[in-house]
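All protein chains but one are shown at their positions in the complex.
Letters are used for the chains, namely A and B, taken in the order the chains are written, and counting of residues starts over at 1 for each.
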Amino acid sequence: MPSATLLGQALISGVLAGGMYGLLALGLSLSWGLLRLVNLSHFALAFLAAYLTYELGTTYHVAPWWSAMMVVPAMFAIGLVQHWLFDKFRVNELASLLITFSFAVILEVAIQLYWTADYRRFETPYSTLSFKVGAFYIPVLELILCLVAGALAWGTWLWLRRTYVGKALRAAAEDADIAAAYGVDHKKLAYLLSGLGAAYAGISGTFIALIATLAPAQIWTWLGVVFAVVIIGRLGNPLGALFAGMLIGASESLAMAVFSPAWAPVVSFSVLIAILLWNPEWA
Amino acid sequence: MEHRTGVWRRRRVLTGLAGAGFAAALAAPAIVRAAPSGKPVRVGGTLSLTGFLAQTAVIHKIAAEMMVEDINGRNGFLGRPVEFVLLDDQSKPDVARSLYEKLITVDKVDLIQGPYATAPILAAMGVAQRYGKVMIQSSMGIPKLQTYDMAFPATPFGPEPDKTYPNVLLDMMATMPTPPKTIVVLTSKFPSAQFMAQGMREQSEKRGVKVLLYLEYESGNRDFGAIAARVKEANADFLWVGSLGLESNQLLEALRKLDYTPKTHFHLYPAPGPLALSPDGDKALCSTFLEPDEPFMSRPGMKKYAAQYNERATKANLPYTTIDAQACGMISEWQILEAGVNGANSLDDKAIAAWLKKNQVDTIYGTVKFDGPFNHGTALQLVKQVQNKAWKVVWPKEFAAPGVKLIAS
Partner (left out) sequence: MGMSAAQGLPRLAAAFAVVLFALLPAAGLPAFYDSFFYLVFFWISLATSWALLSGFAGYFSLGHAAFFGVGTYTTATLTTQFGVPFLITVPIAAAMAALLGVGIGAVVFRLRRLRGELFALLTLAVTFVVATIILNTPIDGGAGVFMSAVPLPHILPTATGTIYMLGFIMCVLTLGITWWVVHARLGMGLFAIHDDEDVAEAKGVPTFRYKLAAFALSAGIAGAVGGIHAMYVGFLTVAGTFELTVPLYVVLMSVLGGARHWLGPAVGATAITALLYAFISGGEAMVGRAIVGLILIVAILWLPDGVLPAIQHWLRTRRGPGKLQVGAVVVPVVPPAAQAIKGRPLLEVRGVTKRFGGLQALAGVDLDVREGEIMGLVGPNGSGKTTLINAVSGFYPLTSGSIRVDGVEIGQASAHEIARRGVARTYQIPRPFINMTVLENVSLCATFGGATRSRAEIRDEALHWIAFTGLDGKEEALPAKLNLHERKFLELARALAARPKLLLLDEVLSGLNPAEIDNAIRLVRAIRAQGATIVFVEHLMRAVVELSDRVAVLNEGKLFALGAPRDVMRDPRVVSIYLGKAYAA
């Protein structure tokens, strides 16, 4: 049986890794839950942002937080354009899957044409920085990521629940016609939401550039687990997305600490299946 | 807009440069040869230009283009220019299989070259077998699966690398000032890595090195935190990682976040550039067949190939432009094919295969023979180490450059 230190460290590592899942899930959950559009290009946008952060950082020596200030608004704009397309053609949920998938493929090809398929690593002095708390090590970058993800999730949740705009969005998501009768301009709100989702992808991308090594094929590695996080956290629920991400990250990590790491997906996804079967009506 | 047009275009552009390179390197008046002429000999093949194997396939592509031009700078194949018809198998074995079928039955290429990585190679091998094409490959890490007797390895794995290579490592470990007594074996569940990991575990136990921990993770694993914690806790004298691509980097970073540096660490098939350049990669050990150093540089053509590869890789915007074992595998493939064609004086697959079986070829890997089981000759897998952010062969000693030796920690 593994030691308490090992388990504790694995738990910390898993929760922090889950922060990344949650951050990626945030934007996807919003557009899926509130716009009824399944945006597979979310991952490709995140990676585009990551590659841009890398490029600005290595070729022009721009610090990540400055490049984020350029990249994230650019992503927001892309989100607006994407939504314009969906709106103009009145795309339904299933069709959005096909369109965003194709868009993701196009982005992947564009990334590979410019940056090649070879690995790119944005080296910074703080990539492996960590500090010690008792017997445990807490990696700094991942912690910051989780704090940012938490702030974004909390902020979005408050925004959706407390502000007029947020409530209007949720109303429109439930029944656009009735909401319109109450003066809710669904169109404008939908644009805002789409841009926001893309902006979140941009923020995720900044962290991906800092934490992970980039290759175009990596765009698809997060798809399965983030989908799971979005659904288990309930669509359109930002806090749910974050919590679910951390739950899945933690269960994966603990499983790897106790069993052979190759068995980890069985454990985390069995936990998922169990949650679904016994009580999906939470959060 | 097919790939072969690109080859011809680049050929014209680079002929001048290559000419200058030759003159400089040989420091002798350039010998004028008759350029190959006539109907091109078409050699078909696929590489994983997209998908998860793309990072290494791009290296193979550059090396292949280089070799084709090199061959055409000499005599081509039997006086005819060589044309490489390259298709993208997208890292998928079923795509590789159908594309090889297209190349052989529709495009009717004269010869084929093998793809990259075990799964596509085996898929292609099935097709080659059905049509009786000789197939040379350089990256299949499980020799016993090469059951087609007209398939030839360009890389000297030897017939049983899971038994021979661990002993090379264990021999090296025995010469260290404090020989490791305990080992942690960590591996990806990628077939060729897992194969070698099981061999390492077996041979370690046979030679009295205690295996404290044997862990397998699925290839594509995202989070190494828990695995790093287990490795740190085991704290063995030697860490052996059956890694591919970036897994070594991810593991070492995860270990660094736990403030742990493994005493001696070995990585099987990582991407060489990122590991050498990583701040955690110092003194990392790795498997190789060749590095751009002595005694390899004195091998025929090596200096030229190293320079050309560097130039092309830079042009292709690759982050790591030093020639390495992967590129040399592809170089060796073409050297063997050229030797086979010239030796058999024919483009007939059976003749080429028969000649190769009976003869040996001087490649940049040294003399390669095909007389052992599965057409594999002597094993020649070596150990390299990151020293000052560059890879240096350290074992066996006779292959280390003068003045280079293993730096034990």
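Everything that follows uses one rule, which is that a residue touches a chain if its C-beta (ideal position, glycine included) is under 8 Å from a C-beta of that chain, and two chains touch if they have at least 3 such contacts.
Predicted model, so just to flag it, every value in this text is computed and none were measured.
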Of A:Leu7, A:Ala74 or A:Ala95, the residue in touch with the unshown chain: A:Ala95
Residue of A:Leu113, A:Ala135, A:Ala151 or A:Ile178 in touch with the missing chain, whole complex considered: A:Leu113
Contact partner of the left-out chain, one of A:Phe136, A:Trp159 or A:Trp263: A:Trp263
Which of B:Phe157, B:Phe195 or B:Phe238 contacts the chain that the document leaves out: B:Phe195
Touch list for subunit B against the chain that is not drawn: 1-4, 49-50, 85-88, 90, 92-95, 97-99, 101-102, 104-106, 118-119, 122-123, 125-126, 129-130, 142, 145, 147, 189-191, 194-195, 216, 218-220
On subunit A, residues whose C-beta touches the chain left out of the figure: 32, 85, 89-92, 94-95, 97-99, 101-103, 105-106, 108-110, 112-113, 220, 223-224, 227-228, 231-232, 235, 260, 262-266, 269-270, 272-273, 276-277, 280-281
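Here is the rule we use: only the chains that are shown with their structure count from here on.
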Gap in Å, rounded to a whole number, between the CA centres of subunit B and subunit A: 37
List of subunit B residues in touch with subunit A within their complex: 49-52, 54-55, 57-58, 91, 189, 215-218, 220-223, 225-230, 233, 245-246, 249-250, 253-254, 256-259, 271, 273-274, 277-280, 316-320
Residues of subunit A touching subunit B in the complex: 2-3, 5-6, 9-10, 12-14, 16-17, 112, 115-121, 123, 127-130, 132, 137, 139, 213, 215-217, 221-222, 225, 249, 252-254, 256-257, 260-262, 264-265
